[in-house]
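In this view, the complex is presented without one of its protein chains, the others remaining in place.
Just so it is clear, A and B label the chains in written order, and each chain counts residues from 1 on its own.
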Amino acid sequence: MLGIALGIGVLAVLVSALLGPKKASRAKLMAYESGNDPEHGGVGTGQRFPVHFYLVAMLFIVFDIETAFFFPLAVAYQKLVPFAFWEALTFVGLLLVGYYYILKKGVLEWT
Amino acid sequence: MPLFLLPLLPLVGFALLILFPRLFPGKSGGWLASGTVLASFVIAVTRFLGQGDEPAREILWTWLPGMALNANLSVGFWYDQLSALMALIITGVGFLIHLYSVSYMGHDRQFTRFFAFLNFFVAMMLVLVLADSYPLMFVGWEGVGVASYLLIGFWFSGRNSEASDRDIREASDREGVANSNAARKAFIMNRIGDLGFMLGMFLLYRLYGTLVIPELAERVDGAQVAAAGVELACLFLLVGAVGKSGQLPLTTWLPDAMAGPTPVSALIHAATMVTAGVYLIARSHFLYDLAPGASTWVAWVGALTALYGALSALNQHDIKKILAYSTVSQLGYMFLAVGVGAYSAGVFHLLTHAFFKALLFLSAGAVIHALHEEQDVRRMGGLRRFMPFTHLTALMGVLAIAGIPVWSGFFSKDAILAAAFAASPLLYVVGLGVAFLTAYYMGRWYFLVWRGEYRGSVAHPHEADGLMKVPLGILAALATLAGFLNVPTFLGGGHAFDDYLGRAIPVHGHEIPISTEWLLTLLAVAAGVGGLLWAAAEHRRRALATGPLGAASANALYLDRVYDGLVAAPSRALAAGLDVVDRGLDGALSGVARNSAAPGGLFSRWQSGFVRTYAVSMLLGTALLLGYWALRTIGGGA
Partner (left out) sequence: MLTPPDVALAPLLPILLVLAGAVSSTVLGFHLPRRTLTAINLVLLLLSAAAMALLWSGPGELPATAFGGSLRADNAAVLLGLTIVAGSMMALLVSLDTAYRARLSFPEFDAMLMYAVTGTLLIAFSGDLIVMLIGLEVMSLASYVLATLQDSRRAEESGLKYFLLGSVGSAVLIYGLALVYGATGSLSYGGIAAATAGLTPGNLGLLVGGALLLLAGFGFKVALAPFHQWTPDVYSGAPTTVSLFLSTVVKVAAFAGMLRVFGGALQNAPFWASALQLLIAATLIVGNAASLFQTNFKRMLAYSAVAHTGFLAMALLGTPGLGGAALGYYLLVYTLMTGAALAIVAALQRTEAGMNISDLRGLYHRHPGYAVALAACLASLAGLPPFAGFFGKYLAFQAAFQNGYVWLSILAVLASVAALVYYLRPAMLLFMPDRTPAREYPHGQRPATNLTVALGVAAITVLGLLPNLWYGWLADPAIWELLAGR
C-alpha cells in the first residue's frame, strides 16, 4: 500500500516535470507579491511605506475579529445564559486594555 | 562517639579553610587541617577499641525515596571490621602526611588552599569507606575524584608562575598546562569508571530492589536472580574499580597524576584513594562470591596490571614515576588477591602497602626537596651521606616492598601468592615474576638514589627537617613491623588480622600442604633477594641508569600512544578536516550567520544560521519519524 502511495506521488511529480510544456514568459518569471508589481512599487523595490500603514492594518484585523465574535453573540443572545454576558464583558475588557495601550503609545495619531 | 564526626571534622576544616583563608595566616591553616584529621584519628581509634563483633549502623537522615527495601534510602554509616580498618588507615596515614606537608608545602603560595583540599579529600574518603549504601559510597567516590583532580592540578599555573624572570615564567606556564592536562585526564578516566559504578548500581537495584549494602548482603542468598545479572553487575562494578584504582585498561592516568605535589601522591595516589577499587570489591564480596566469572576477570585484570606496572617501572628515570608504576603494579596484586577470593590477603596488602608506599613517596619528597625540585634519578646518587635518616627510612620501604622476610611486604605478598597458587598456577607464575621485577626496580631506585657517587647539581643537599622526620620514622616502623599482625599458621603465627577481618568478610581458607607452603615462601623470598641482587650487580657495573626493555619500558609499553592513536588522533583528524570545510565556506556564510559564528565541529557546520536549513531539518526530522514508524509497521506485518 505504502509503495503504491509513494509511487503515485513520485510519478505525478516526475510526469509533469518531464512532459509538461515549459514556456517561460515575463509574467511567469516574476516574483509573486500578492498582485503587486514587484518591480514598480512593490516591496523591496525601494518604495517606502510608512510603518503606520502596517500598524493600522494589524489593528484593523484585531478589531475586525472582535466584530466577527460579537455578531453571532448578538444573534444568539436571547438563548444564552447570563454567564455569556459576563464572558463577553471580560473579552471586551481585555480588548480595552489593548485599546488603552495603543492609544497611549500614539499608534492612532497619524502625523 | 558517633560515626558522622569522622568525616564531619575534616569537612569543617575544609569549609573554614576555603571560605576564610585570611583567618589563617602563616602555617596555622596546616595545623588546623592536621588537627581535624588527628581528631578523626582519635575517634577512629576509640571506636576501634570499643568495637564489638556486631557491625554498627548509624542512620542520619532520610535521603533518597525508594532505593531501599520498601523504604526510603537514608544517609547512614556502616561500621564493621573492614570500614574500621579503612578509617584507621585513612586518618592515621592521612594525619602523618598532613604533618609532613606542613613542612613540605611551607613555601607554597597556596598553602592554606592545599590543606583545604587535603581535608576535603580525607572527609570524602571517609564517606566512601563508611557508607552503608552504594549511592552514598558513590558520593564519596565522586568526592575523592574531585579532590584528586584539584590536587593533581594544584600547580595548574606551574610552580613559578609569579617569577620575575620571563623564561622561568614561560617554563612554568608549560608545566602548568601539563599539570592541568594530567588532572583532566585523571578526572575523565575516573568518570569512565564511574559510569560502570553507576550502571552497576542501576542493575543491582533492578535485581534486588535495594542499594543498602547490609540489606543486599542478606538478600543475595535467598533471592532468585539470574546468574548472568549478578555477573554483569559485578563486571560493571569492576569497571568502576578499575577506573579508580588505575588498573588496565584505565591505568594511564595514575602515572600522570604524579604531577601533583608529592604528599598528594603519597596520600591519594598510593595509600588511600587508589585502593578504593579494592575496597569496593572487598565490600561487595557477597556479590563476587556469586559471580565466579567476574571474579576471574578481577584476578586477571589484577595480574596483567601487576605485570604491566612492573615492566613499565623498569626503565623510568623520574624518582616519582618509578614509584607510580610500582603503585600500579602493587594495586594489581591486590586485585589479584580479591579476584581469587582472598579478600583478607588483599586488604592486608592494602594496609602494608599504605605504609611502605606512603613511606617511599615521602622519602622521595624529601629527596626532591633537598635537590631543589630535581626528579631525575640519574642526577642523584650517594645521597645516603647527606641524608642518613631519610636513607634509612627509604631502605625500610624498599625492603618491605621487595618482600624480604620480617618486613611487612613479605607477609602480605606471601599470602597473595599462596592464594593465587591455590586458584591457578598461571596467576601464581605471573605474581612470582612480578615479585622478582619489583625487587629489581626498587633495588635500581635505591641504588641510583642513595648509593654510588653524587651526580647532582645542588652543592649540599640538606636532610629533611624534624617535622618531616616524624612521619618518616613512624611510617618506617610500621612498614617494618606491620607484617607481624598476620603471621600465617605454618610460620607459627596466629594470623590475627585474618581473624579480625574474618568477622566482616568470610575468609576462604585454601588447602595447601604445609610443605608446599614452605616452598612457595622460599620461592617468593628467592625472587625478592634475586631481584635486589640483580640490581646490586648492575649497580656494581654502573649500568643501572638504563634499565631493561629500553624505550618500551620508558614509554610505559606505549599504552598512552595506543590510546592516542585509537581515540585522539582520528578525532583530531576529523576536526581538522571539518575546520578546512568550515573555512572554505566561511565567506559565503558570514553575512547571514552572524549569530552562529561558532568555529569547528560537525554540528556547528550544520548550525549554518539559515532559517531555511533549520526548517528543512525540522521537517525532515518529522518525515523521518513518520517514515521510521511506517517502516516498522510494514516490518512488523501490521
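Assume a residue touches a chain if its C-beta (ideal position, glycine included) is under 8 Å from a C-beta of that chain, and two chains touch if they have at least 3 such contacts.
The model shown is predicted, which means the values in this text are computed figures rather than measured ones.
Student: For the chain left off this view, which of A:Leu19, A:Val51, A:Ala68 or A:Val81 is in contact with it?
Tutor: Final answer for the missing-chain contact: A:Val81.
Student: Using the touch definition from the top, which of B:Phe24, B:Phe41, B:Phe77 or B:Phe187 touches the missing chain?
Tutor: B:Phe187
Student: For the chain left off this view, which of B:Val12, B:Val42 or B:Leu195 is in contact with it?
Tutor: B:Leu195
Student: With the full complex in mind, choose from B:Met1, B:Ala496, B:Val562 or B:Leu620 the residue touching the hidden chain.
Tutor: B:Leu620
Student: Where does chain A touch the missing chain, residue by residue?
Tutor: Interface with the chain not displayed, on the chain A side: 79-84, 94, 97-98, 100-101, 104.
Student: What is the set of chain B residues that contact the non-displayed chain in the whole complex?
Tutor: 61-66, 72, 135, 138-139, 142-143, 146, 153, 156-157, 161-162, 180, 184, 187-188, 191-192, 194-195, 198-199, 202, 205-206, 594-596, 598-604, 606-607, 609, 611, 613-615, 617-622, 624-626, 628-629, 632-633, 638
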